[in-house]
Every structure is written in C-alpha cells, then in structure tokens.
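Only a part of the assembly is drawn; its chains keep their places, and the rest are absent.
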Amino acid sequence: MIKEQEDLYNLEFRVRDYECDLQGVVNNANYQHYLEHARHEFLISKGISFSRLHDEGIDLIVTKVEIEYKFPLRSTDRFIVTVKIAREGNVRIAFYQEIYRVPDKKLIVKAKITTAATRNGKPFFPAGVVAEMGLG
Amino acid sequence: MIKEQEDLYNLEFRVRDYECDLQGVVNNANYQHYLEHARHEFLISKGISFSRLHDEGIDLIVTKVEIEYKFPLRSTDRFIVTVKIAREGNVRIAFYQEIYRVPDKKLIVKAKITTAATRNGKPFFPAGVVAEMGLG
C-alpha cells in the first residue's frame, strides 16, 4: 500500500544556457540535476538535514531512476519541479516528480526516483525521517 | 519480439574528481553522461553520424531513461560502459547498458534507454540506421 503526502512541493527554475547542448535543448542528464535539487530543497523545507542525518549514521541513497522525457526545455525557459513522496513497501521511499514549463504548464518530464536508507551502512527504514517528511 | 545485436560495444572511462559530489562518490546525473557518451561513440563506431542524419531530417531522441544504481564509483576508479541495442516494437530502439568497475567487474549501474526517431519532426522508424547499427 502506498501512502501519499497531501501537499505538493514546487520549486521554480530557469534554464541556464550552459545546461543546453548541441541540439539547442537542455541536455538529458541536467533534468536529473533539477530533480535532485528540488528533492533536496523539499527535504530542507521539512527541516531534514543531510549532514545531521549523516552524523547520526543515516544516509539516503538513490537506488533507481525512471525518467520519461515528454518535451524539451530550451534556453531561458522557466519551469517548476514538483516533489511528491510515497512509502513503497517497508523499506523504500519513492519520489514522484514532474517538470512543467511556465507559464503554459506544458508537461516536460515525469519521473519516479526510488530511494533507500542505510544506518551505519546497513539497510534501515528511517521512520523518524519519514514522519518529518509528512508521510505519517 | 526483440532482436538483439551479437557483439557488445565497450568503452573505458576513468572517474574525474569534478564528477564526484559532497558524498565522495560520482553524482547520480553523471552516470547518465557516461551512458550517453558511450552510446554516441558506439554510433560513431558504426559509421552513424548525428550531423549527417540531421541533414537528412532525421533526429534520434531519448524518450525514457531507467537506471538502477547498484554500487557507487569513487575518485580515480576505472570503469567500462557497455552498449547493446534492441528493436522494441515497430517504432522504438532500446539501448541496454551496464557499467562495471575495472578490474574487479563489480556491477555499478544497469540501464535501459529508450529512443525514438523523427523525420522532419514526425515519428518515423529509421530502418536504414537500424541496419547500420547491426540489428538487421
């Protein structure tokens, strides 16, 4: 069973020219940077600090990335990246993320990022962190 | 039915320090760069030129990326990226790719990259290109 958060986190970005490649569009790997940055800002917004977790021996790692590319972004485009989390089974946390162009809401990317946690290097479900994320 | 090529293309890389992040390992998005570079070198090895195709109105685009992260690469690690292609249905070409650390053959990443072609902006199956790739 998947439990989902109710509120949807958003972060707005603008394409920088150095993120575009020979074909005049954002290079595919850079969308992964955008998705990662939005997840980190989401966690910070929930008061979750990677460095504090790390000091407690807890690390969050990405185990799988699935990204569907619907339409490309171009130089100077504005866009928002959304973040929605869900528990997956007893061990994993999934981040469902989308990228929309602003202001026309054109869907650019749809992604699912699966993560796992370790404590002192061993698999571990971070119940406290999950509660802080708002998953209850 | 999926037809597969018989030979497996390989390209060797070495991790560069600027590809590593705060956690001391290669940043997740950089594996996508490695995979892309190996695909492009594979196509060049088959005599397939993006610019010639583009002049003929044909563009190859990535529609989906699935990457499983098994184990991280660290500063100065050597690794190989493999490329294996397969037709998928009548319209798409999939690239199955793996990354192995050298010399211990530790599996680092397993990926499937789905691509489609367009001719003059419209969906199109590039039979000629597929033959050049060795898919017959």
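By letter and in written order, the chains are A and B; residue numbering begins at 1 in each of them.
Please note the rule applied: contacts are C-beta pairs under 8 Å (C-beta built on N, C-alpha and C of every residue); 3 or more make two chains touch, one makes a residue touch a chain.
Worth saying up front: this structure is predicted, and the values here are computed from it rather than measured.
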Let me spell it out: one sequence, repeated, and 2 copies placed. What is the copy number of the whole complex? 4
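In the analysis below, only the chains that are shown with their structure count from here on.
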Between chain A and chain B, what's the gap in Å when you average each chain's C-alpha atoms? 23
Within their complex, state which residues of chain B touch chain A. 23, 28-30, 32-33, 36, 59, 61-69
